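Every protein chain but one is kept in place in this view of the complex.
Per-chain numbering from 1; labels A, B and C assigned in written order.
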Amino acid sequence: MELYHGALDVKEIFNRWLEEENASNYGAYIPFVGTIRAEDNIEALSFDIYEPVLQSWFDSWVKKAESRGAKVKMAHAIGDVPVHTSSYISAVFSPKRRVALELIDEFVEDFKANAPIWKYDVIDGKRIYAEDRSTPMSGSGLLS
Amino acid sequence: MELYHGALDVKEIFNRWLEEENASNYGAYIPFVGTIRAEDNIEALSFDIYEPVLQSWFDSWVKKAESRGAKVKMAHAIGDVPVHTSSYISAVFSPKRRVALELIDEFVEDFKANAPIWKYDVIDGKRIYAEDRSTPMSGSGLLS
Amino acid sequence: MVKVEFLGPINQETLEIEAKTLADVANALQEIETVSSWLEKCAVAVNDEMTNDLNKVLNSGDRVSILPPVCGG
Partner (left out) sequence: MVKVEFLGPINQETLEIEAKTLADVANALQEIETVSSWLEKCAVAVNDEMTNDLNKVLNSGDRVSILPPVCGG
């Protein structure tokens, strides 16, 4: 798991991950690259991350992938990420195509629902919590 | 659609596709990279392609993707591709994550089933048709 | 005369045959030993367009392609 301040260097990350698994004999490599769209007059998105829980979440996915013969990787930005640059890359490596296609879908969807990351629109230099696009993590409401 | 003699230059292709769509305002970019696994004593896989029908197949996917606001790209190797190098890259660009994840799955699976490409194991320099891993295209048996 | 070409692993040179429809092509190919066993698992294109219609009318100079089972990627 890799965290960066500001936008990701997508090429460097993609290329390095490719090289890291060059000799691992995986048949399928599926990265997912998330890029900030220009919409609603935003200048950037901004992210807070709670790293200890993100690391546990990621570690559990490493084990889940291993049990299916696969490997997962991810990188995410902290702080401001301007429009048309990238905040998120995840990837699956697997011997088999079907496992890779299923895993990238599950991994990205669970990331959206349960990775402890908070998103803010940046408009006129102000940081506004993206409440309407945010999802309560599983187990929410315990203290209410 | 891009066809190459021999192994693909994965980094060049990934990076160039990223740049091509840099200003297109897509939020999700999902490439699928297919790499030749070392197994069953093969030295390489080798591919024949019938380009006119492959081009029609690909063009119909371009339209299908467009109707969902997305874009598809693909590259494939012709001839011999050594183990641990790549023969196939396809990619989906889409504004939305769900469309991208669904489309890459459908695109890759339909590619495996209906792209007019024939695969051979290369063992001791001989080219052996991979009959047991091959799938009759839809409409097969018309002349039998 | 139409041209019939055999793609990928089918070990058969291009043929020129008389045929008014794809059904005529089917009848001709079923008589050729090296080819007949492939037909069950082969798809067909006419002038590079895939077809499912055995009654498709052929014109002189048309190209019929025989496509055996595929495995790209």
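Rule of thumb we're sticking to: a residue touches a chain if its C-beta (ideal position, glycine included) is under 8 Å from a C-beta of that chain, and two chains touch if they have at least 3 such contacts.
Quantities reported herein were computed from a predicted structural model and do not represent experimental measurements.
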Left-out chain, listing which of the shown chains it touches: A
Where the unshown chain meets chain A, residue by residue: 34, 47-50, 52-53, 56, 76, 87-88, 108, 111-120, 129-131, 133-144
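The rule is short, and it goes like this: only the chains that are shown with their structure count from here on.
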Junction residues of chain C - those touching two or more other chains: 73
Touching two or more other chains - residue numbers and ranges from chain A: 97
